[in-house]
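Every protein chain except one is present and positioned as in the full complex.
Labels A and B are assigned to the chains in the order they are written; within every chain, residues are numbered from 1.
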Amino acid sequence: MTVFIIRRLMQSVVVVLLMSFLVFGGVNLVGDPVEMMVSDEADQEERERVIRSMGLDKPWYAQYGYFVINALEGDLGKSFVYGEPALQIIVHHIPATFELALTALVMAIVIGIPLGVYAGLKNETKAAKVIMAGSILGFSLPTFWVGLMFIMVFAVMLGWLPSTGRGETVPFLGMQVSFFTMDGLRHLLLPALNLALFKISLVIRLSRAGTREAVHQDYIKFARAKGLSTRRVIFVHLMKNILIPVVTVLGLEFGALIAFSVVTETVFAWPGMGKLIIDSIQNLDRPVIVAYLMIIVIIFVIINLVVDVLYSILDPRVRLQDVKG
Amino acid sequence: MSNGIEQTLPAEEAPTAAKIDTPFRRFLSDFFDSPVATGATIVLGCIIFIALFAPLISPTDPYDLATVSVLDGKLPPGAESMDGMTFWLGTDGAGRDLVSAMFYGLRISLGVGVMSGIIAMCIGATVGLAAAYFGGRTDNLIMRLVDIQLSFPSILVALILLAVLGKGVDKIVIALVIAQWAYYARTVRGSALVERSKEYIEAATCLALGHKRIVFRHLLPNCLPPLIVVGTIQTAHAISLEATLSFLGVGLPVSEPSLGLLIANGFDYMLSGRYWISFFPGIALLITIVTINLVGDKLRDVLNPRLQR
Partner (left out) sequence: MTTTPTLQVDDLQTHFFTKQGIAKAVDGISFTVDRGEVMGLVGESGCGKSVTGFSIIGLVDPPGEVVGGRILFKGEDLVGLDEERMRRLRGNRIAMIFQDPMMTLNPVLRIDTQMIETVLAHEPDVGREEARRRSRDVLGQVGIASADERLKAYPHQFSGGMRQRVAIAIALLNKPDVIIADEPTTALDVTIQGQILYEAQKLCRETGTALIWITHDLAVVAGLADKICVMYAGMMVEEGALNDVLDHPVHPYTVGLLGSVPSHNNRGQRLAQIPGMAPSLLNLPTGCPFKARCTRADGACEAAPEITQPVPGRDVRCFHPHMEAAQ
C-alpha cells in the first residue's frame, strides 16, 4: 500500500512539473510579457529595465528555473489588476468554489444514486423511463443556459431565490462558509443545483447501468436464495458493488465540478476562482492566470491521487493486487 | 450461467438467411426500428439543412446593417417591425430578427463543432491506431499522455488554451481539437487492440503487406463503428463546449455570432424580463445537442456487437 502511494506521488510530481513547463512555455511563447508591463509611451531604456528586472534577458531554461523556484516559494507574481500576490488572490477565492462544488457533489449523490438504482431495478416502468429521459436531457443541456433559465424562472418570474452573488457567510475552520445561514443557503441553492445537474445525470446512468448488471449476477441471486430481505439485498449486496465505480467516477468528477464552476460562477456571479479566472482572462491579468492554472493542476493531481487510494481501499480485489505487486 | 434459458434460445438461423440482407440494410432497419431515433434523425436533418442554407432561407440578413434598425430592438415574439415585417421570435438588443440570427448562429455553431470534430477524429484515430499497432514503448508514451490529458476536463483544457491563444474561429477550433483528440485516440486504440489480435491481421502481416496498408486498409475499417459513435457524441460535446466558451467571452469574437454568443447577449436583458433573446437560441442549441446525442445513443446500440444477440 505504501509503495503504491509513493509510486503514485512520484507520478503526480512529474505531472505537475510537466504542466508547469507547459504553462510557463504557453505564457512566454504566446504574447510578449513586456508589452503587458510597459506602457506604450515608454522609451527603450525603460523597456530594457523591465526586461532585466523580469529576468527576460536570461536564457529560457534559466527563466524557467526562476519560475519554478519562485513558484515553490509561493511567489507566482503580482496581479496587474489587484496589485496583490496572485497566489494569495487565488487562495482567497478557493473556499467559495469548493463550497459550491462540494454541495453539487452531495446533490449528485443524494439525488442521482436512488433514482439510478430505482431505474435499474424497475427497468420497465414508466417512472424509470421518465428518469432515463431526464438524464439524457441533463446530459445535453448546456450548463450555462440552464443557469440562465434557473435565474429567469426562480429569481425573475417567481422571485423565490436570489439570482446572483454569495449570501451571508460565517467563519468555519478558518474559512468563510455559507452553510450555516439561511441567506447563504438560499444563495447557494440555485448555483449548486445548476452545477450538479450534469453530475446527477451521470450518477443516474452509472448507478442504473451498475444495477442492471448486478441484478443478473449470480451473487445477487444467491443472496436472494439465502432468504435475505429485499432491503438487505439492495442496500448491502447491490449497493456495495455499484458504489465502487460510482464513487471512483464521482471522485474524479470533483475536479470536473471545480472546472465547470467557471461557467456556473459566471452565470450566478459567484465570487469563486472560476469567475476570477474569466475576469483575469478578460483583463489579461497574466500572473493570476498562471497562478490559477498551477493551482488547478495541483488540485487535480491531488484529487486523482486521493481517488486512486480510496478506490483501492474500497475494492478488496485491487487492494490485494497491490500488496502482491 | 445458472439460468438455463439463455442457452436454450439459439438465434433463428435459417429464416433470416433467406432474405437479401446486407450489413448496411440490416443496420438501417435496426436503426429506424425505434421511433425516437427516426424522429431525431429527421430533426437533425432539418437542422443541418438550416445550417447549410441559412443565407437562403433566413427571413432577413441579420448582419446587413442596411436592413437592421435599432428602433426594432428588443421586440417580443410576434411583434411587427417598422416596415410591417413580423418577427416571429422577436428581436435582440440591436433590432435583429431572432429567427434569422438563430439560423446564422446555428451555421456557425454546427460548423465549428463539426470541423473540430473531424480534425480531432483524424488526429486521434491516427495516433490511437499507431499506439495499438506498434505497441510497446510508443503505446506506453502515447497512452500516458492521453491519460494525463483525460484527467483534466475538456472545458478546462480549452479554457487554458484560449486564455493563451485569444479569441477567433481558428483558435477555438484548435482548442476544441486539442481538448478532444484524446477521446478518439483512446477509443480507437481500445478497439484496434482487440482487432489486432485477430487472425485476419496476422494473415495480412504474413502476406508482408506494408504497415500503412495494414493499418489503414485492414485495421481502421474494423475500428470504425466505435469511432463513429464517439464521433457523434463528441461533436455534440464540441458544440456545447463552443457555446459555453463563447458565452464566457473567451470563444468566438462578436463578429462570428454563434448560438452561445446570442445567448450571452440576451443574458443582459433577461433580468428585465425579456426572456426570448436568450431563451430561443438556447432551445435551438438544446434541440441540436439532444438530437445528435439521441442519434449517437441509437448508433451505439445498433453498432455494438455485444448487445446484438
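In the analysis below, a residue touches a chain if its C-beta (ideal position, glycine included) is under 8 Å from a C-beta of that chain, and two chains touch if they have at least 3 such contacts.
In this text the structure is predicted, and so the values were computed from the model without any measurement.
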(request) Among A:Trp60, A:Phe179 or A:Tyr219, single out the residue that touches the unshown chain. (result) A:Tyr219
(request) Would you indicate which residue among A:Val81, A:Ile136 or A:Leu228 is in contact with the undisplayed chain? (result) A:Leu228
(request) Touching the hidden chain in the full complex, which residues of subunit A are there? Just list them. (result) 217-219, 221-229, 232, 236-237, 240-241, 244, 314-317, 320
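Here is the rule we use: only the chains that are shown with their structure count from here on.
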(request) Would you kindly tell me how far, in whole Å, the mean C-alpha position of subunit B lies from that of subunit A? (result) 24
(message) Could you list, by residue number, the parts of subunit B that touch subunit A in their complex?
(response) 2, 148, 151-153, 155-156, 159-160, 162-165, 236, 240, 243-244, 247-250, 260, 263, 266-267, 270-271, 273, 275, 278-279, 282, 285-286, 289-290, 293-294, 297
(message) Using the touch definition from the top, list the residues of subunit A that touch subunit B in their complex.
(response) 15, 18, 23, 26-27, 30-31, 136-137, 139-145, 148-149, 151-152, 156, 163, 218, 221, 252, 255-256, 259-260, 262-263, 266-267, 277-278, 281-282, 289, 293, 296, 300, 304
